[in-house]
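One protein chain is absent from this view; the other protein chains keep their places.
Just so it is clear, A and B label the chains in written order, and each chain counts residues from 1 on its own.
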Amino acid sequence: MKFGILVNEGPFTHQASDTAYQFAKAALEKGHDVPRVFFYYDGVNNANKFSAPQADDRNLVKLWGQLAAEKNVDLVVCVAAGQRRGIQDANLADGFRISGLGQLVEAGMGCDRLMMFGD
Amino acid sequence: MLHTVNKSPFERNSLDTCLRLAKKGSAILLIEDGVIAAIKGTAQSAKIEGAMGDHAIYVLGPDLKARAFSADSVIDGVKVVDYAGFVDLAEEHGTHNAWL
Partner (left out) sequence: MAEFEFETEGVKKTFTFMNRKAPYGTIYALEVLETVLISAAFEQHANIIFVDDGVYQIKAGQDTTAINMKNFSPTYGIIEMEKEDADEDDDIDMVWRIIVEKESLDARGLTEDDFKVSVEVLSAAEIADIVDASDCVISG
């Protein structure tokens, strides 16, 4: 099964990004595909390469980037939501790309399930 | 349809709206702070107890444990699942409807 994922909130303030990540990881471990994760609203903040959590805590920005690299997951940051919140190429973390809202609609159209995680 | 509710019924009306708008025979999974709705003996327990007849109700184990709840504190009939179980529910029950 192909799971598309929509992440509505940034790292740490809400659990949404963690839950989305754990779901994606579990889906991939079960042999499903996660072709695209779309970051919208404050979710774009998951792509900020300057996020520097404490050393003994999970680094969500890096975890998402690793998932992209290891499991071929397309991490897309909404350009309009990103612009509002100051996420641009200059501070974009590894593994993410910036694109339009159409990529979310496309994921909804092309996946078997669109899972949404927010606050 | 798989409905998820991620907020406590003490905090927000998301569970109320979910129960009002979930078609009979849905699967409902309580996640994050939403697991509080699955706990026995609270002022909100009756909501999930009352919904058991219409829907299959699940609760995410990792979120229970994080909040210091054991499986024993969960309302009878609510099934505890892990993230792999969450994926299975999503596969089995069709469209995901996240009540935030």
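We take it that a residue touches a chain if its C-beta (ideal position, glycine included) is under 8 Å from a C-beta of that chain, and two chains touch if they have at least 3 such contacts.
Just so we're clear, the structure is a prediction, and the values are computed from it rather than from any experiment.
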Selected residue (touches chain absent from view) among B:Leu15, B:Ala51, B:Val74 or B:Leu100: B:Leu100
Missing-chain contacts mapped onto subunit A: 6, 8, 35-36, 40-41, 68, 72-74, 80-81, 95, 97, 100-102, 104-111, 114, 116, 118
Missing-chain contacts mapped onto subunit B: 1, 13, 17, 20-23, 26, 95-98, 100
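One rule holds in what follows: only the chains that are shown with their structure count from here on.
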Complex contact set, residues of subunit A against subunit B: 1, 3, 8, 15-16, 19, 22-23, 25-27, 29-30, 32, 113-119
Contact set on subunit B toward subunit A in their complex: 6-7, 31-33, 62, 82-84, 86-88, 90-91, 94-96, 98, 100
